[in-house]
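Scroll down for the structure; my scribbles are underneath it.
Of the protein chains in this complex, one is absent; all others appear in place.
The letters A and B name the chains in turn, as written, and every chain counts its residues from 1.
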Amino acid sequence: MSSIEANGKTYETDEEGYLADLNTWDKDVAAVMAGIDDCELTDSHWEVINFLREYYEEYQIAPAVRVLTKAIGKKLGKDKGNSKYLYELFPYGPAKQACKYAGLPKPTGCV
Amino acid sequence: MSMLHLVNKSPYENGNLNTASSIMKSGDVLLLIEDGVYGAVKSGKASAMLEGCAVSVMGPDLAARGITEDKLADGVNVVDYAGFVELVEKNDKVQSWL
Partner (left out) sequence: MAEETKKFMYINRKAPYGTIYAWEALEVVLIGAAFEQDVSVTFMDDGVYQLVKGQDTSGIGMKNFSPTYAALGDFEITKIYVEKESLEERGLTLDDLQHLVWEDEDEDWAEKDSIRLVNRAELGDVLADQDVLFNF
């Protein structure tokens, strides 16, 4: 088991850096995870991260990227519901990278 | 001599509930656990097999499957894990119909 330090707290992760327990998530660990990838979290990032956490809370799964794109478009507007916008925010892949910062398990169907 | 009969499979999937309920003697108790709890639903065809049997079901297994107590056949007794242990203690033998 690996771990990440944020603000004096230790968070257990799997070998790919996803949180072992999504209940241990907070904004500090999200920011530290993003920092490891040289990514600074802006309001636009948080919009997606918060959306993912709400989606997981309701459905108990992370959405596939196609589902995420469509749902973001519906919730946050068409200008944001496209893969270009999401890939600019999360260049390592919106589903994978944003799910990681949101403390969710790796999305089903991602390799 | 009393026997506790355990059934953990749905009566619509195999014949274990049929076997257990028809072999039981007076004084025996039938405990439905896991997918076996579907047999205790009053409106289901399988509940007819329970007639004349002393039947208990595991409460946590009912809740997991979305079965509320008002859906159970008359006379079915809901137990928790402690109640399960008590039934094992109270009866001389345990037979699991796996």
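Things worth noting here:
Everything that follows uses one rule, which is that a residue touches a chain if its C-beta (ideal position, glycine included) is under 8 Å from a C-beta of that chain, and two chains touch if they have at least 3 such contacts.
Source: prediction; values computed, not measured.
Within the entire complex, contacts from the absent chain reach the displayed chains A, B.
The chain not displayed touches subunit B at residues 8-10, 12-13, 34-35, 38, 41-45, 47, 59-61, 63-68.
Hidden from this view is one chain, which touches subunit A at 58-61, 63-64, 66-67, 70-71, 74, 108-109.
Operating definition for what follows: only the chains that are shown with their structure count from here on.
For the pair subunit A and subunit B, the distance between mean C-alpha positions equals 45 Å.
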